[in-house]
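Just one protein chain is left out here, and the rest sit where they should.
Per-chain numbering from 1; labels A, B and C assigned in written order.
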Amino acid sequence: DTSGKKIALSNNYAGNSWRQAMLTSWDKVTSEAVKAGVVAAADPFTTAENQATEQAAQIQNMILQGYDAIVLNAASPTALNGAVKEACDAGITVVSVDGIVTEPCAWRIAVNFKEMGRSQVEYLSKKLPQGGNLLEIRGLAGVFVDDEISAGIHEGVKQFPQFKVVGSVHGDWAQDVAQKAVAGILPSLPEVVGVVTQGGDGYGAAQAIAAAKRPMPVIVMGNREDELKWWKEQKDANGYETMSVSIAPGVSTLAFWVAQQILDGKEVKKDLVVPFLRIDQDNLEQNLANTQAGGVANVEYSQADAIKVIEAAK
Amino acid sequence: MTGNGSKAVIEVADAKVSFGAVKALDGVTLAIMPGECLGLVGHNGAGKSTIVSVINGGLTPHQGSICGDGEILARYGINAARARGVRCVFQELSLCPNLTVIENARVLHRHLGGFGWRTRAKEVVERSLDAVFPGHGIASDRTVGDLSIAERQMVEIAMAFSDAGTTPRLIILDEPTSSLDASLADRLLAHIRRFVAAGGSVIFISHILHEILTTANRIVVMKDGRIVAERPAAVWTEQSLVEAMGSVVKGEAHRRKARDLADAPVVVEQTGRGMPFRARRGEIVGLAGLAGHGQTRMLMKLHATASADWLPRRDPAIAFVAGDRRLNGIFELWSILKNLSIASLGDLAVRGVVNSGAETERAGEWKRRIEIRTPDMANRILSLSGGNQQKVLFARALSTRAPVVLMDDPMRGVDVGTKQEVYEIVRQEAAQGRTFVWYSTEMEEVCLCDRVYVFREGAIVAELAGDAVTEENILAASFRAEAA
Amino acid sequence: MRLTVSADAVRLTIPALALTLLLAAVFWLQPRAMSYIGLNLLFNLAVPIALATIAQMLIMAVNDLDLSMGSFVSFVACVAATFLRDAPLVGTLILAGVVIVYSVLGIVIHLRNLPSIVVSLGMSFVWAGLAVLLLPAPGGQAPDWVRALMTMKPPIAPMAIVASIAIAILAHLIVMRSSLGVVIRGVGGNERSVERAGWSVLATRAGAYGLAGIFAVLAGIALVGLTTSADANIALRYTLLSIAGVILGGGEFIGGRVSPVGAVIGALTLTLAGSFLSFLRISPDWQIGAQGAILIVVLALRLLLNRIESGETGR
Partner (left out) sequence: MKTLERLSRRPWIWSWVAVFLVWFATIIVTGGASTLGLTQAALTFAAFSIIVGIGQMFVITLGPGNVDLSVPSTMTLAGTVSLKLMDVDNGMILPGLVVAVLIGVAVGLLNYGLIKALRIPPIIATLSMSFIVQSAAIWTNRGLRIKPPGFLAEFTTSGTLGVPNVAIIALLISLGAWFLLERTIYGRWISAIGQSMPAARMAGIPVDGTRFVTYVFCAVLAALAGYLLACFSGGAALNMGSEYLLMSIAVVVLGGTAVAGGDSNVPGIWGASLFMYLVVSMLNTYGLGAGIRLIMTGLIIISVIMLAGGRQPGAR
């Protein structure tokens, strides 16, 4: 019985649509759970700036506030370990998700970001068997997710040597930054057949390429509504084909249920994996219809989903 | 050399210094003997401060040599000068306002360091303050920024006379009395005489001639970067000094005839502690009293009430001539021209756009009118000497249409000739209906006013009008409260 | 002598009162914080901030501003989590080297009469780049001795409090009591007069920057001791935090008016303000805005207390 337990969400960043979708999902799912008496409280907290130090302080405050579990989307996989350890020592269950932490006492609900990067190249190799030049758009330098996805992409290129990454820019996971960076490097690039991305940057790249009046390469999308819509327009106009992949913001709700299960005394393995959310040519319309205008394609999880994930890991 | 046996403390021979086209020093030879007070006078921009910088080691002349005690000093710099006991009180205040008096002493005396320096510095400063300005009432742990200008000047002077390891031998005082009232100035002059009698040397620069005449042993007159006359003090008179400086003698600054202005409308008014303040149209109202007794504060308050902070006024109500020009007078990055026109831009602009032709013309007019010494009004304001900068501030205020002009001891560092001209301008403007509120530390100026308010401890304690405006009456009023 | 202390104390009362009020509010909201462990949790992340604030204060004392503080502390954290642990000698040499770089920056800024804001802006890119090269992805591990030091449990008061007091005293001795400190502040107050007294302003500025470098290095090391590992972006917000801390503590941008004890109090206040907010449980939409609001409130408090104080002393 967890009806007396309090769970907190520690979030390090709220400045983009993905994180906003995550917060919305959290609110939707947990407020029902609280109403149903499953848990006593499920409060979300966001730091003002995207910094590990501020999030560490936030976790320390949660310890003082007496939460029983903390769901954590971490600014850094390692820099919060000190605070997480303190929380564990205080008897608090810590479940990290999306941005996971390496501290052994915490649970991790991880997305295989490497695989996410590799699968993009794999997809391209099926679409463009003859290979060609790729442009890579990276995220924010020095952030774990950026490094992982990029490593996956380069692994993929090694696996499919017909591809060559001829240019690499940092788009900071933002459409406008990506647009700017791509526009700057594009004039000096040879013909590009594919653009591999990290999410949130595909539409910006498409705009920059269109502005330069170049043939449109295959741009891997990141599940944003504007990306999907653009894709749909292109598809209708000239049969444009690509795929879209990202992690669903709703994973926070999965973490919520996992934390609830742990508090309930269930045996749960420390490392759980969630699949990423992939959209393909055939299910584009369906996904687009389900995505809020201006939002991110999303999946929310139920208690049953959580139990399934936990069982699968055993 | 000078030929009277003993060797000069410092001797500068044929020093030349130029700043761009301006020849600040054009071959100056000057020797300071032990046990003498050398008076140095000259119009604004004559090169007095520049020769001081050379002697002090802060400025290497482009040509010429410096000797000390008979030997040529090849590598002369600030530290060499200090090691020889040369100390300087600069024309502009040069303490660190954020430090306490003690800490300033530490900065000034490089060799005061080591464990427990605070105690030693405190001793050094207080001893010297007590000696120069007995009964000064300045606590040595106060932050300099909290002191009044007069107090800061006192501290600075006392520091120069203080002895922390190296005995001061030559003390240079560049207009030290400009912020001091008469009684403090007297104390300083007395101390200079004592110091000189004990064998020390002093270079004393002032525009207040009687101070020089009563204190110096020998007086040197500078003009346009050269020494034009040098005689023992006893043979100089105020008259002959002024003549030597090149100013036309206007005789005693004559008092204007007492006018009856009782019917003129009151244009500014302020009540507070003490007697109310009131100024009528066309009147010259003086603010007197010992320095730092609330006169400047009163001016600031008058200015604040009559000037707009949010919306520009179509007709300026009040203009201000600053005394502390570094702090609230000049704009250092700008040319002389822009500095002059800033307060009257409203008249020189059409719909907010400045008419640069009219601006240049207006500036040229004022350059002639009060003789700003510069080849080109487009030069930077900092290329002017202190007194000339002050003239620009005058021109700035007078060129507005404001019916009231506040003056915060504006003649600081202005030479005698210019002063006479400015007095004349003030008189003319007053006759045409402009009101002047004039704070001055110089009695002569206060006596030019139609009416005088005497300040004491932040309040007006006396009002003197017409023939009652005399030095004796003002002094009496200034000190009356003390006696009470 | 006694008077000096009390004059300083008067200036300190305002930030100190702000801190006390905030602390009282936090205790009222969350009585659990009123314990040894609670205080440690509230304040331990303030220790590196306090050190960075002192570093910033030293730079501000000579009328400069360091916009690279955050990326420099991040860089130091990266060095501490890698070299300092794996090859202590190399790590120490690197850290000594960057302190020298800081001094050199002071020299360059002085000699070429450059705006410190631009130079440090440029340096912030350089430090960030070096940090990314050193740790492309977050990682590394704090040296054990650092970890041990930062998690020490001294008797009576928690480590966070002890360390803050120690930092305040040390900085006070250096900046307010030592001759070097006086000259550094003198340069901020009136550079020309310091020069005329025969001091080398160049050397003084180099000294101030070097000292700031040392404190910033300590901040980076302390930070790694708390977080156990580093990343290239770990302390970016220290730039603005350190400036805000100095201001909160009664310091000023120009004129060499600084207060080390005030700066430490300012850093503690800023940290506490964050905690105060999370105890209030504001709607997520407005949590970021509330951080702004609390800064405003704390500063308004400073103004209010200032008014009261100036009313009392009649100044």
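Following the convention adopted for this analysis, contacts are C-beta pairs under 8 Å (C-beta built on N, C-alpha and C of every residue); 3 or more make two chains touch, one makes a residue touch a chain.
The shown structure was predicted, so the numbers you read here are calculated from the model rather than taken from an experiment.
Taking every chain of the complex into account, the chain not shown here touches A, B, C.
Looking at B:R87, B:R187 or B:K338, the residue that reaches the missing chain in the full complex is B:K338. Annotation: of C:I37, C:V126 or C:L149, C:V126 touches the absent chain (contact as defined above).
Across B:A31, B:V228, B:V354 or B:A459, the single residue that touches the chain missing here is B:V354.
When the omitted chain is restored, the residue from B:I318, B:V426 or B:V454 that touches it is B:I318.
Considering the full assembly, A:L186 is the residue among A:M116, A:V145, A:L186 or A:V251 that touches the omitted chain. Residues 108, 111-115, 117-119, 121-133, 136, 240, 243-244, 247, 253-254, 285-293, 295-296, 299-300, 303 of subunit C touch the missing chain (whole complex, contact as defined above). By the touch rule set out above, subunit A reaches the unshown chain at residues 14-17, 19-20, 23-24, 48, 138, 141-142, 167-170, 172, 174-177, 179-181, 183-188, 203-204, 207-208, 211-212, 224-226, 229, 292-295. Along subunit B, the points of touch with the absent chain fall at residues 303, 307-313, 316, 318-320, 322, 327-335, 338, 342-343, 345-346, 349, 352-354, 378-380, 396, 400, 402.
We adopt the following convention: only the chains that are shown with their structure count from here on.
Put simply, the chain nearest the middle, going by average C-alpha positions, is C.
Set against one another, A-C and B-C show the most C-beta pairs in contact at A-C.
A straight line joining the Cα centres of subunit A and subunit B is 71 Å long.
Centre-to-centre, using mean CA coordinates, subunit A is 35 Å away from subunit C.
Mean C-alpha position of subunit B lies 42 Å from that of subunit C. Not a single residue in subunit A touches at least two other chains.
Within the complex formed with subunit C, the subunit B residues making contact are 56, 58, 78-79, 82, 88, 90, 94-100, 102-104, 106-110, 113, 117-119, 122, 139, 141-143, 146. Those residues of subunit A whose C-beta lies close enough to touch subunit C in the complex are 11, 14, 23, 27, 43-46, 48-54, 56-58, 60-66, 76-83, 85-86, 140-144, 146-148. Those residues of subunit C that touch subunit B in the shared complex are 1, 3-4, 7, 177, 179, 182-183, 185-186, 188-190, 192-199, 255-257, 315.
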